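The structure follows.
All protein chains but one are shown at their positions in the complex.
Letters A, B and C name the chains as they come in the text, with residue numbers starting at 1 for each one.
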Amino acid sequence: MYNVAIVGASGYTGGELLRMLLNHSEVEIKDITSRKYDGTPVHKIHPHIRDSGLVFKNKQPNELDADIIFTATPHGASMKIVPDLLETGAKVIDLSGDYRYRDTKVYEKWYGLKHTSDIKGVYGLPELYRDEIKKADLVGNPGCFPTGAILSSYPLVDNDLVDRIVIDSKTGVSGAGVNPSSTTHYPNIADNVNPYKISSHRHVSEIQQELHGFEDVKVSFTPHLVPVIRGIQTTSHSFLKEEHSDITPDELRKFYEKTYGKEYFIKLMDDGEIPHLSSVRGSNFVHIGGFEIDDTGRVVMLSCIDNLVRGASGQAIQNMNIMLGLDETTGLKHFGINP
Amino acid sequence: MYNVAIVGASGYTGGELLRMLLNHSEVEIKDITSRKYDGTPVHKIHPHIRDSGLVFKNKQPNELDADIIFTATPHGASMKIVPDLLETGAKVIDLSGDYRYRDTKVYEKWYGLKHTSDIKGVYGLPELYRDEIKKADLVGNPGCFPTGAILSSYPLVDNDLVDRIVIDSKTGVSGAGVNPSSTTHYPNIADNVNPYKISSHRHVSEIQQELHGFEDVKVSFTPHLVPVIRGIQTTSHSFLKEEHSDITPDELRKFYEKTYGKEYFIKLMDDGEIPHLSSVRGSNFVHIGGFEIDDTGRVVMLSCIDNLVRGASGQAIQNMNIMLGLDETTGLKHFGINP
Amino acid sequence: MYNVAIVGASGYTGGELLRMLLNHSEVEIKDITSRKYDGTPVHKIHPHIRDSGLVFKNKQPNELDADIIFTATPHGASMKIVPDLLETGAKVIDLSGDYRYRDTKVYEKWYGLKHTSDIKGVYGLPELYRDEIKKADLVGNPGCFPTGAILSSYPLVDNDLVDRIVIDSKTGVSGAGVNPSSTTHYPNIADNVNPYKISSHRHVSEIQQELHGFEDVKVSFTPHLVPVIRGIQTTSHSFLKEEHSDITPDELRKFYEKTYGKEYFIKLMDDGEIPHLSSVRGSNFVHIGGFEIDDTGRVVMLSCIDNLVRGASGQAIQNMNIMLGLDETTGLKHFGINP
Partner (left out) sequence: MYNVAIVGASGYTGGELLRMLLNHSEVEIKDITSRKYDGTPVHKIHPHIRDSGLVFKNKQPNELDADIIFTATPHGASMKIVPDLLETGAKVIDLSGDYRYRDTKVYEKWYGLKHTSDIKGVYGLPELYRDEIKKADLVGNPGCFPTGAILSSYPLVDNDLVDRIVIDSKTGVSGAGVNPSSTTHYPNIADNVNPYKISSHRHVSEIQQELHGFEDVKVSFTPHLVPVIRGIQTTSHSFLKEEHSDITPDELRKFYEKTYGKEYFIKLMDDGEIPHLSSVRGSNFVHIGGFEIDDTGRVVMLSCIDNLVRGASGQAIQNMNIMLGLDETTGLKHFGINP
């Protein structure tokens, strides 16, 4: 049994880590921290987690003694504690944006924060960086939108097929976190669609980092808040390069099969089958479909993930499994809650 | 007072015509027809319409005596009765797709039906074709997706600014009509996003008809069903032509103000203001916003309409007002039901 | 034309007053006040109200000059300004709880506030107190739950049929107002049912005031927040007195017909017809149905209202019409937005 700790466990991603780790056969939760809820039993904050015996503690980094530490802390806060956590000898999986960037300048531009730590994390998208994650002490767990966007479009850029990608994403409201605001007020969300930061959401920089590289691909992103609790549905509109204008849907699918065919958590939909949030709800699976090309040379790809699981805590556990040398699927095999 | 009749009044668009026409000061509803519900009082089908005294009748076209006849009949059914209705001397507003196309071949391709009528309708988008509508005996009332898509992007193509437009639309479920199906089953829609006909929805042809014309614009369209009862939110991603790559958001806005500045039903949002379905719910208004350009040369425009009002019955009444020489806003001045 | 003013017009009930009064043929809105939004154009707060020319002003009571003043102010705040507003010669309709009680002690107990004004308002339920409202200078507009509860059960107590009533109500979230809180956070409401104050909601005192009177009726109340934007669905479980244990559903219906048969805004459903929120959404109508009795002697009655219209602003306008001697239905004839 490995010991784990969760720093900042009172939010939604903390709750999801708890939900899944309490059923994980190879780890034991030693500590869950919260400044605000010091001394509070966990079910007062996460009412579905009953009789776990866990209590929030306001502990400092050096008071933690664990093999793996998850930091479910806000952007900017993580980089202040991660170096100290690594000092304890633990491996760290950070769920904030602080350790996702190869180029700190990009982070500083989009997050408006000075990056004060010179430690580098491995980008925790297992299907792309499994080998690096295996050896990493620090993983920067991907953002929710980037996870769905990158996975749905990566084979297109990896095979140099397209020169422009427009990511149009629809996210559930849990992505906004546990704190209420006008944005998450029920009467403003229900029966509505809320596009936001339509040309300037910071996640575009993370998507560009992973899909770009190839300098001739233009990557754009527009997120929409929809009346959904959890899940991100991504529609990726890409435009074939002149030289690939005669590619067929079947050929397109082959590229995806080559990339993802052996991946446990990535499921490619059958012809004509649309991926649905309900199929991945509460699970770590990624459903990818689409494989259509219209007569303007536009490729349409679709993906669905649970933003709190595959877009955050489930992916973090997948990374943990890899870092600990466990079967990558341990504790994550449950299917989605459908309907 | 003018007499009106509604053919096929038992569906959602029929209900909306009733709801609004019963409060219209210049018309009286003489007949509402339904084969299925012959003899049934209207509130048995539209339970919100109480004490109107109206009863569905199974009447033939030549039994109708009205100044204006709305045909809320399925695609293919309209063309079988519209010629006879025009024979009675009535003006006709058809809410199906049968009379929206300048080129019948396009209709036949996308609807898979032989077009049997050689009468031409005027495309009933008042802001673009007001003068023609004024003189028309037959108006083909626009589709719901096309109304939101065309109005949000028209100034871009009218001013030759872009060479490609991707319309990514999110629609409420009432657009699927009153008949239940697996597609509209609550557990399949709630907490979900359902893209469909992702590269081949027939409405693309109607959008292309109005935005194309200019041969160098490529127009694509992908619709999504979202957990919303009524409303269509459209996000239009367009790509600036090389020669317009330095256009500013302010200049962009000016083109929209020039086109729509005097239109009662079209409201341009303030800078940074996002249009919302809740603001137009139940109303005939169109809210247009966005006016952003990202660093890849992508223009993002947004629009919101109520699919049953501005996307169907309200626009039909607006057309009626124009055809009868009434104030265009008669009976349509109510604001949206927000929240 | 009568002049009206709205004090505290930035919340949901203020928005609804604006939406409906701007289409009311006999009144003109002179002033809308808000301390917080002094100088702000109305559409910045109520984005559906465009081009009205109205601007929030931070005005004092004695600066208002209107025939009718609506106070959409919080409980406790109203009683501080209503006396001054009456001093200006205006008639006042107060939408808070401050002037709904015949016995100030009951108010003080349930609202936890000292009542500082000795002016009495008329309880503004038009179907019960029309004559008094006609002569009133001050009306205490009923609460949302009480409106649905009282109207659905009044004939039962008026005819002395039952000795106990349990009101089990389900309300939309707009009843919680425009300010976000954990209670109205989308992920807490969607796909959930939230009972609250299950044996101690203050509205029970208002329901008791109107249904009690008859000392032998016990009235209980439990509200539930459901994933609905607007509307209150009330299920009233009542228990027949011994001496009426053999009453038939038809006889029961007759009592309701006698009470409400001539009321424009109250619609009794047909046999077997269930009232729906969608049928009254955005409208001032009250739909009442049920009329069933099970073999334990329980009577089941149902009602639906729009909490912001019939449960607040629409009823306030109905009261205004009565107080001004106008046709009671002026500006309120629109049917519900269904679906």
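Basically, a contact is a pair of C-beta atoms (placed from the backbone, for glycine too) under 8 Å apart; a residue touches a chain by one contact, two chains touch by 3 or more.
Since we're looking at a predicted model, the values are computed, not measured.
**Student:** Kindly state which of the options A:Thr33, A:Ser278 or A:Thr296 is in contact with the chain not pictured.
**Tutor:** From the options A:Thr33, A:Ser278 or A:Thr296, the contact with the absent chain belongs to A:Ser278.
**Student:** Provide the residue numbers of subunit B that touch the chain removed from this figure.
**Tutor:** Where subunit B meets the chain not shown: residues 12, 173-174, 178, 180-182, 184-187, 189-191, 227-230.
**Student:** Extract the touching residues of subunit A with respect to the undisplayed chain.
**Tutor:** Missing-chain contacts on subunit A: residues 12, 15, 19, 22-23, 44, 46-51, 174, 190-191, 229-230, 267, 270, 273, 276, 278-283, 285, 287, 333-339.
**Student:** Touching the missing chain, which residues of subunit C?
**Tutor:** On the side of subunit C, residues 164, 166, 168, 170, 172, 187-188, 191-196, 198-200, 218-220, 222, 224, 226-231, 233, 235, 237, 239, 274, 276-278, 281, 290, 292-294, 296-298, 300, 302, 304, 339 touch the unshown chain.
Just so it is clear, only the chains that are shown with their structure count from here on.
**Student:** If you average the Cα atoms of each chain, whose average lands nearest the overall Cα average?
**Tutor:** So the chain nearest the centre of the shown protein is B.
**Student:** Answer with same or different: of all residue numbers used at the interface between subunit A and subunit B, are over half used by both copies?
**Tutor:** Because over half of the interface numbers appear in both copies, subunit B and subunit A meet with the same residues.
**Student:** Return the distance between the CA-based centres of subunit A and subunit B, expressed in whole Å.
**Tutor:** Measuring from centre to centre gives 38 Å for this pair.
**Student:** Using the touch definition from the top, which residues of subunit C touch two or more other chains?
**Tutor:** Counting only residues that touch two or more other chains, subunit C contributes 12, 174, 190-191, 229-230.
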